[in-house]
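Encoded as structure tokens, here's the structure I'll be asking about.
All protein chains but one are shown at their positions in the complex.
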């Protein structure tokens, strides 16, 4: 049976619903040594800022039950170096290029969006949710007014699809998603990491030098799924689901709950070829159920009344 | 070496920092068959409501990575039946009796607090955070104004220690904790469950009949620890730490981060005698580090600057 | 693993009775494509378990999994379980190897109440045939007349048929495909059986059912029509297994109205008349 994995989400048509989540795939270079990246839907670049950033001091990772905390803190070469050195590579992978940008202010987002708007990229992912930098994007992303302002301002300078990546560290994710949709985002990406901490009681010190970090991995999947399902009932723009996906069943859970595409993050860190296996297994699972088009699954969850 | 596990938290002196979390220990009857409950600091009763409740339809539990979702929905005999049939039993366990109450309105909380104020109980735990009933306590617990109103109203009718159990499903846990302290709570209990969902993509149905449920277990420990540490820096009333504690090291992580006592929830469901083992191990670990009083650990975490 | 390790004996001040023990896997035998028979060295459970009771087993994931006791060998301290692969936990259990040590809680729950009955008709479908085999074993031990009705999808799918025959009870095997004694469900087979029985032993006969809900409901109805006592073993998702978490409830009738009873301690076996289907 021929199985069609292609999907359309937030203004981007992709050969597969699998996007590689920002910060877990670099710019694709390292992974290119392991497999043919054209099997992917797309790659979300590491989060970029206007100026290059060294990021936080190490330790930057802590293991938790079925998850990990990271406090990388947006180490990146800056948008200009990205455009010069990394984008050309990303363009020729054969999958879509999503550029993740993180700002400290509305101006930052606008400045980067302006630079990207004439480049051969497929979408801009606004990181409104990084918990690892002291001021900036997570604060913006937890206030509907600021979120609206950023998205409107970016919308004003670019025709590229805008994906708003939201933080789960809020009282109402639907409120934020509605704000994003109203402000003109083409899709919402749910979710970035949950803010967490790990402690070594013996040394009386947090494990991460940044004290807190972002929790990712299977531990957060139930939270992410709940948010996808909740937002699916509230907004009309497509949802890209992220959080704890390790296997093909996880992908399908997210799609059924309302995601048009998904992102794979931490799974890449445990198995660099995770996406290859998931792609293979998706075909198998769909085949067994006589489902030929994965895109038909989106939002098919029937809630109990 | 003689090791002193006693602590004082929120107006209650306890022989041990280990409290059994509401909803995971019934009223202590079943566990009494397994061990001597007087080794515990205290037992938090199953959440009580003014009228008896049947709770939600099953399935009420779903397994997740390093955690579980529950949607029990406050099945309980009602406050009156509790006072008549369960409280007498709890009184004679030899550990402290904390009564967890959940209301749909300010009046509910006040009505129950009034009934409890002349009873031989040690503290009232206000459940401002149950995610499994459609209206009511979690909504109250995510709005600082309603939270303030409930606590003030309860404060007005009782001299019993008031513990405010907060929901993690908020943008700012410190804002909520500050509100609780200002309103007159004697302690904050952090955290109740994270709202989550589990899905069976094949049947296109949520696993829980209630669609969503509360996520507990080790998966949420990093979130809980972060909230304890954050609130410890912001409020002066004691913190009772809850979320994913399975072993003695977990207890110490929470205390170092700022908890004066802790609650053990899901661990009880996997090992009914979990608290016995944790108590034993606490003594061992403290002994090895030449620490004789566990209470001296509270808040000793040195954050990286 | 996030599992709380079982504590070495002697370190547990205050313990009265710990329902958790660590047991070694003695054997794992595949019965058919998706079903296995797991034998545990668990003397305490073997000594105490009654038919219809279950154990709550470590299964490689966060929560334990409830599995009914299928047979015990009290002399050798062995407990047998029949496991059908449903999902990740039973899949993990079905790949255990002898020598592996597992954390097992039990025996748990209220089993079948056989006292006072002189004849027991077990009606099993799906995995229900496993715990009911223990009922027939017990009947034999106690000199109670046993009749076993077992329903399968097909002959290929049938398990424990030799066990049941060897247990000395009268047997009636039904299959949807009609390639066994009777064509149809276990409930249909029960009805055939009841029609063939003399109608004079209603008071001393118990019908004990375990299987899919829809089958048990049908059995309960038949029992009611033919005026036999009936007990059914219900299945619900569990967490604690000891009655504290209220996760495993099923609707029952009580004097004061409907209640949510806990399958794990109030059941899993309930008088059929008390169940709200």
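Read from first to last, the chains carry the letters A, B and C; within each, the first residue is number 1.
Here is the rule we use: a contact is a pair of C-beta atoms (placed from the backbone, for glycine too) under 8 Å apart; a residue touches a chain by one contact, two chains touch by 3 or more.
Model, not experiment: these values are computed from the prediction.
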{"item": "Contacting the left-out chain in the complete assembly, out of A:12, A:48 or A:68", "value": "A:68"}
{"item": "Candidates A:161, A:217 or A:258 - the one touching the absent chain", "value": "A:217"}
{"item": "Hidden partner chain, touching residue among A:8, A:30 or A:289", "value": "A:30"}
{"item": "Chain A, residues in touch with the chain not shown (by the definition above)", "value": "23-26, 30-31, 33-36, 38-39, 46, 54-55, 58-68, 70, 72, 75, 217-218, 246-247, 266-274, 276-277, 279-280"}
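Criterion: only the chains that are shown with their structure count from here on.
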{"item": "Topology of the chain contact graph, where touching chains are joined (line, ring, star, complete, other)", "value": "line"}
{"item": "Per-chain CA centroid nearest to the all-protein CA mean", "value": "B"}
{"item": "Per Cα centroids, the chain farthest from chain C", "value": "A"}
{"item": "Chain A-chain B separation of Cα centroids, rounded to whole Å", "value": "33"}
{"item": "Cα-centroid distance, chain A relative to chain C, in whole angstrom", "value": "46"}
{"item": "Multi-partner residues of chain B (at least 2 other chains)", "value": "62, 64-67, 217-218"}
{"item": "Shared-contact residues (touching 2 or more other chains) in chain C", "value": "2"}
